[in-house]
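What you see is the complex with one protein chain gone and the rest in place.
All chains are identified by letter, namely A, B and C, in their written order; residue positions are counted from 1 within each chain.
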Amino acid sequence: MSTAAAGRLPMPGMKVYNLKLGMWIFLLSEVMFFTGLIGSYIILRFAHPEHFAAPGVVLNVPLTAFNTFVLICSSVTMVKAFAAVEQGDQKGLQRWLLATIALGTFFVGVQAVEYSVLSSEGFVPMAELYHAVGRGAVHAEGAAEAAVVGGPLYGATFYAMTGFHGAHVSIGVLCLLYVYWRARKGKYSAASLGGVEIMGLYWHFVDLVWILLFTIVYLI
Amino acid sequence: MDVLSWLLPESFSTFGRDIDRLYYVILWITGVVFVLTEGLLVWILVRYRHREGRRAAHIHGHRTLEMVWTTVTGVIVLGLAVASTGVWHHVKRDVPAGAMEVIVTAKQYEWNVTYPGPDGLLGTDDDFTRRNALDVPDARPVLVHLRSEDVIHSFFLPELRVKQDALPGKSIRVWFEATRPGTYVIGCAELCGLGHYRMQGQLTVHAAADYQDWMQAALAEADQ
Amino acid sequence: MSTSEAAVQAHLHEHGGHDHEEPFLRKYIFCTDHKMIARQFLFMSLFFLLVGGLLAAMMRWQLGFPSQPMPGAGGFPDTMAPGGIVLPEFYNSLVTMHGTIMIFFAIMPLLVGLFGNLLIPLQIGAPDMAFPRLNMASFWIAVPAGLLMLSSFFVEGGAAGAGWTSYAPLSASGEWTGVYLGQQLWLVSLIVLGFSSLAGAVNYITTIISMRAPGMTWFRLPLSTWALFITAILVLLAIPILTGALIMLLFDQTIGTGFFRPEVGGEPILWQHLFWFFGHPEVYILILPAMGITSDVLANRARKPIFGYHAMVLAIIAIAFLGWIVWGHHMFQSGMNPLLGTSFMISTMAIAVPSAIKTFNWLGTLWHGDIHLDVPMLHALSFVSMFIIGGLSGIFMANTPVDMYIHDTYFIVAHIHYVLFGGSLFAIFAGITFWFPKMFGRMMHEGVGKVHFVLTFILYNIVFFPMHNLGLRGMMRRLYDPTQYEYLQPLQPMNEFISIAAFGLVTVQFLFAGNFVWSLFRGRTAGPNPWKSNTLEWSVPSPPPHGNFDGMPVVYRGPYEYSHPDAAEDYWPQNQPPPPEVGPGPEVALSPAPEGVGP
Partner (left out) sequence: MSEDAHKESPYFLIWGVLFALTVAEVFYAFMELPQFWLAFGLIVMAVWKALLVALYYMHLRFEPRRLWVLAASPLPLAVILVVVVIQEF
């Protein structure tokens, strides 16, 4: 019986093995999840332009552009990790994985800083507490009301989208740690790299989502 | 039993007739389809029930038959859809000119109706508001600006075949033209909280000639 | 090569081919065998079906006998039913939880969790799912979701009461309903359940694409597997939309964001769009597997090939595809743009076309058949006839002007139950009785089964058919006390009558429960193939051992070769090698077909 199964998985002629196929299928559902979030943002912004602000007025574009760059770098380190394991280069695999972990963590860290600065400036998701005045401007005593930029939908959609993306990155970092731990134990090789490859797929997907988010949320 | 009737209760608005007509067309179509399919099913069950020694035919399908029923169904339903668009646009989009306008504001669990007052204009000083009572003249289009203060309600005039959700934050235009004086029910058709079941008002349609009298009386009452 | 392969191999290695005692926990609780997970889903969802049925009974009590104390219900807490009299807010919770539990915790796990797990690997000739551990996780995520949902009855403020559709802003803030925690538990529960469904969907799709036995080409798949495959795609793409919307609503509820709260600029109608963009595919998730099951049972019990197999497959795909562009038909009266309404009416009507293909092909399958009216067949037949009724009532509602009158009335309630009870649940009864021997190695009792069927069929129609008429008289749904409206008072005798029949309907379900439990232990033992069926699951013992197949099955023909002139018997199993003279050349028969290789 076990021979039967062994001869079967993957099927003769299969080009895409199960784990990778499964990851792709999972990513399709992720596409729909972000469709819901980003779609809602687009729709709400279209319906209530007055709730939103021009790029750079409230959000810190240079900082986030830099963070985008960090995430792109982490994509290239991830793909290098995969290339390394393809060549059976264990040391390279570990080194590139570590770099990816570092960059991913850094990205989340920057986001945390960004959040805390933004929220201290009154840019919060809670509708009743929203009172962002925009970068540069300071809350004048009592005049805060007049200077508010945008409206509560801005805060809510911003945090929902970037927050869920950040959660994806954080989960990705945790998974990367696990992959790294396995890599240290020598579990991957050129003939067995499924774990690294699907990790990469997830990571690049998260990067891809960020590319879109950065453009839609920060730049348009 | 009267309750089990498939006829609609009488309708008292101009477009009520059109809606009812569409309903009867569909009732006929689906009725015929229902009788044919269920009849066929029963007949087949009797005719081809298991008999010792009988063997089923080995048939994989029938191209022509399949084409026929696909096309026929397609033509019927798409024809029906296209034929109904006129009524739909008439009801939801083409608000007749010269309608009398009122504002109906829903809130948990009542209907507040704001009337234009004697000058016939909304938003002026002589506007007045009544609770759970909508009074309109007969044979004249009425345009309701439907609003809600809290959650979604649904403005339902069963006898006039009107139903429209009231959305908070929006003002939705609903119109109707009653064809007979009388009193009718205003129901709430969208779950809006624990008092949803008792959120009802009354629509009174006055003969056109009496409407000014009613307006005077209502004004006098509102002034007190 | 891949971990999944390793997992299955390790699994097979562990269990060997022979029986050896496994620890209880591994065998019954944390089991990765797809058949055990199927049974776990079965028991869980039958429990929830029962809960949903009891909630319905309480609702029917209030509707039939408004504000009279429920008999024997004096023990209810005062926040729900003081002295047994149902409070309006409790009624709203009952409606909400009845709809939610039935849809998400009874019918969906039965169709997708039970039949998906049971049938997919067996029918395609695979030893297990592609990801057995993920499969186990899928069940063990569903359980806490269910517990969360149930627990909401016992928290302060009671269970969610904004309808299973939870329209914002009613659901977006407790201030409108008085339900805070209950609504939040409802949201969290469905978010958690979503992960379970996703795990299942990923598994099913991967398994069907890549683990079919040699010769099992796409067009040799049994229709239940086809339906489950398309359903899994719908789950995969629809559930995340719901999850996203639920999360936003949860934020509105808890931290006070304003996505759906108009007082701070949010858009209630956006919730409706997101909900129904998920919701309509969801109702097809609830009917497609039922259609697949029905097809399998009809062909088998009529001993005839499916009429127009290819058309049946295409119709499933067409329904699934069209299902994505019709969601607006739930919102005709919501204040949506009337032009959108028109396009949604046209696309909705178009769904009648693939549905017609299915219906007529079922009739064609029966035509010239050799029809055995046993219990699974009776249920499958009533699926067909009830689905016709439910589908035809859909045409009324799809018509925008007519919907203006019947929207949110009992006409809709009738439609819901004709498609979901008459449709899905009857197909589930058919499926459970048909595959019971495969799951448990025993047959269900035929006599009791027939009595249960007859009584259910009659009572069901008595309960739900008149609801069409109530709707046509203008009776609104989610109405705690219809007698509050004067024009509805003449309907009260009918409501009372329906309620009494509904109590009967709930009661006769205990025949099924009794039969089920009795047959588990006492049923006649079934051989591997009691129904003389062609599909692969019947080529292995009942219940099948770990790893399912002894060696790799090879598939030579389609699943519905009943009464073939070249075969001696009136069935011809998919894996039975053809006799040398008539069989197709070995290269056709043995090489896995080109489509059989996945992407």
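In the analysis below, a residue touches a chain if its C-beta (ideal position, glycine included) is under 8 Å from a C-beta of that chain, and two chains touch if they have at least 3 such contacts.
Please read these numbers as outputs of a predicted model, since none were measured by experiment.
For the chain omitted from this view, which of the shown chains does it touch?
A, C
For the chain left off this view, which of C:W324, C:F465, C:F497 or C:W518 is in contact with it?
Spelled out, the listed residue whose C-beta touches the missing chain is C:W324.
Have a look at A:Y17, A:F123 or A:Y188 and name the one touching the chain we're not showing.
Answering carefully, the residue with contact to the hidden chain is A:Y17.
Can you list, in ascending order, the chain A residues touching the missing chain?
Per the touch rule, chain A residues meeting the hidden chain are 15-17, 21, 24-25, 27-28, 31-32, 35, 39, 42-43, 46-47, 55-56, 61-62, 65, 68-69, 72-73, 75-76, 78-80, 83, 86-87, 193, 197, 200-201, 204-205, 207-208, 211-212, 214-216, 218-220.
Residue-wise, where is chain C in contact with the chain that is not depicted?
Residues touching the hidden chain, for chain C, are 1, 237, 241, 269-270, 273, 277, 324-325, 328, 336-337, 339-340, 598-599.
Heads up, the rule we're going with is that only the chains that are shown with their structure count from here on.
Taking each chain's centre as its mean C-alpha position, how far apart are chain A and chain B in Å?
48
I'd like to verify one number: the distance from the centre of chain B to the centre of chain C, where each centre is the average of its C-alpha atoms, in whole angstrom.
32
In whole angstrom, how far does the Cα centroid of chain A sit from the Cα centroid of chain C?
Here chain A and chain C have centroids separated by 35 Å.
Enumerate the residues of chain A that touch no fewer than two other chains.
none
Hunt down the residues of chain B that sit against at least two other chains at once, touch-wise.
Within chain B, no residue touches at least two other chains.
So in the complex, the part of chain B that touches chain C is made up of which residues?
Where chain B meets chain C, its residues are 1-6, 8-9, 15, 18-19, 22-23, 26-27, 29-30, 33-34, 37-38, 40-41, 44-45, 48-51, 54-62, 65-66, 69-70, 73-74, 77-78, 80-82, 84-85, 87-89, 91-93, 108, 150-152, 154, 156, 158-159, 161-165, 167-170, 172, 185, 187-198, 200.
Would you tell me which residues of chain C are touching chain B in their complex?
Touch list, chain C to chain B: 87-89, 92, 95, 161-163, 167, 169-170, 176-178, 262-263, 267-269, 302-305, 307-311, 333-335, 338, 341-342, 345-346, 349-350, 352-353, 356-357, 359-361, 363-364, 366-373, 381, 384-385, 388-389, 392-393, 395-396, 398-402, 404-405, 407-409, 466, 468-470, 472-474, 476, 478-482, 484-487, 490-491, 493-494, 562-565, 570.
Within the complex, which stretch of chain A touches chain C?
1-2, 4-22, 25-26, 28-30, 32-37, 40, 43-44, 47-48, 51, 125-129, 151-153, 155-157, 159-160, 164, 191-192, 194-195
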